[in-house]
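Okay, here's the structure, questions in a sec.
Left out: one protein chain. Kept in place: all the others.
Lettered A and B in written order, each chain numbered from 1.
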Amino acid sequence: MCLAIPGKVVEVDAAVSPLMGKVSFGGIKKNVCLELVPEVKIGNYVIVHVGFAISMMDEEEAQETLKLIEQMNELGNE
Amino acid sequence: MNEKTIDLSNSFACPLPITEYKNILLAHGGGGKLSHQLIKKMFASQFKNELLEPLHDGATLTVSGTRLAFTTDSYVINPIFFPGGDIGTLAVNGTVNDLSMCGARPLYLSCAFIIEEGLPMDDLWRVVLSMEAATKAAGVQLVTGDTKVVDRGKGDKIFINTSGIGIIPDGVEISPRHAKIGDRIILSGTIADHGIAIMSVREGLEFETQIESDCAPLNGLVETMIAANRDIHVLRDPTRGGVASVLNEIAESAAIGVTIVEDLIPVSEEVRGACEILGFDPLYVANEGKLLAFVSPAAAENVLAAMRSHPLGKNAVIIGEVVDDHPGTVIMKTRIGGSRVVDMLSGEQLPRIC
Partner (left out) sequence: MKYVDEYRNAASAEKLMKEIRHVVTHAWTIMEICGGQTHTIVKSGIDDLLPSDLTLVHGPGCPVCVTPLELIDKAVAIASRSDIIFTSFGDMLRVPGSEKDLLAVKAAGGDVRIVYSPLDAVKLAQQNPEKKIVFFAVGFETTAPANALSVWQAKQLGLKNFSILCSHVLVPPAMEAILSSHANRVQGFLAAGHVCTVMGYEEYIPLASKYRVPIVITGFEPIDILQGILMTVRQLEEGRAEVENQYARVVRREGNRSAQELMQNVFEITDRSWRGIGIIPKSGYRLRDEFAAFDAECIFDVAAIHTQESPLCIAGQVMQGFKKPHDCSAFGIQCTPEHPLGAPMVSSEGACAAYFHYGKIRF
């Protein structure tokens, strides 16, 4: 459900609890709680919902999906 | 519709059914459906006269053979200082722009301050300096004013009303009702900059990359456009309620259909990101330095070229046209090739989570 947007982690503040950081959404930076994705590193993409990162983006999977669609129809219809 | 009378006498019957809203809501000032309803049903119906009827940004008056445009606007924005401007610049440019949207050359402004007790003198000075600079930039003069102070807590720092008059040159006939089938709709630049700049400062919604308000006087741009070609039918600046609400108002006023193309509407990268995060649709977000022009197809390229040669119009683009289908309705061709209705703003745009 609900509005959740992908963004890039640009800062991680491990000194606070819960874990916080800054995520950039196309240039806009917002404070985001990273407690739910403790393995996150700077440069990772995350999905953010109500100020919380709820998952990491699997960039390989993302590319796979797009490639799959690219190749569609090119092989001709069966 | 049910109508409950407040008083036995019919003449006191409230035109907005009491059962609808007992009190004014913020949405009544939002520029969308409720604002519209309030103005039409309560105000316009009472002050009935043909000068008021068009309900355009300004009234067109003929005084001793000269056509004048006359407008008024109040500024209640919070925060009063924001990236790209302040309530003072807004107060000047907003009224200058309303006059320009009538095709007039803005000349003189009045200014009334309602100041809350306790406002720091420095803040007031800042606002005044901004207004002075804005009047210079727009080439207008502030010629009369008024100042009131209200008790602490009874006014939000400062409210400003500006009224303005300008002269409409001969041969210029600009009004929402003049929109014609086939007109091209030109947008002067990127949308939603102002509204998002405001949101970026307001409590609780802080962004770190500076998005600036586009607040600017449009009279220079309009003069350039008119000089290029007079066949401009409608001019409107999409302030509260955004491009969507303004297009709907024009469609309704002129009883024409409007189609626009999503892909052609310019939105800056940062503003798009902010709108995504907040769940706002840029089409409904306020602008303070942009205009929409409805131009005859023959004149469109000329006017567009003229706009692009002006600093405030360098991103001008044709975003759609007037059609004789679906009168009163605005339809948009979506990015993926579908289509949908672009309705007028309903209530306030509240930041979404879901």
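Points worth noting:
Definition applied: a residue touches a chain if its C-beta (ideal position, glycine included) is under 8 Å from a C-beta of that chain, and two chains touch if they have at least 3 such contacts.
For clarity, every value in this text was computed on a predicted model and none was experimentally measured.
Interface with the hidden chain, as seen from chain A, comprises residues 1-6, 8, 17-18, 25-26, 33, 35-38, 45, 47, 49-52, 54-55, 57-59, 61-62, 64-66, 69-70, 72-73, 77. Residues of chain B in touch with the missing chain: 20, 23-26, 33-34, 204-205, 263, 269, 272-273, 276, 279, 326, 329, 331, 334-341, 343, 346-347, 350-354.
Going forward, only the chains that are shown with their structure count from here on.
Separation between the centroids of chain A and chain B, computed from CA atoms only, is 37 Å. Residues 206-209, 211, 269-270, 272-274, 276-277, 279, 352-354 of chain B are the ones that touch chain A when the two sit in their complex. Against chain B, in their complex, chain A makes its touches with residues 1-3, 5, 22, 25-31, 49-50.
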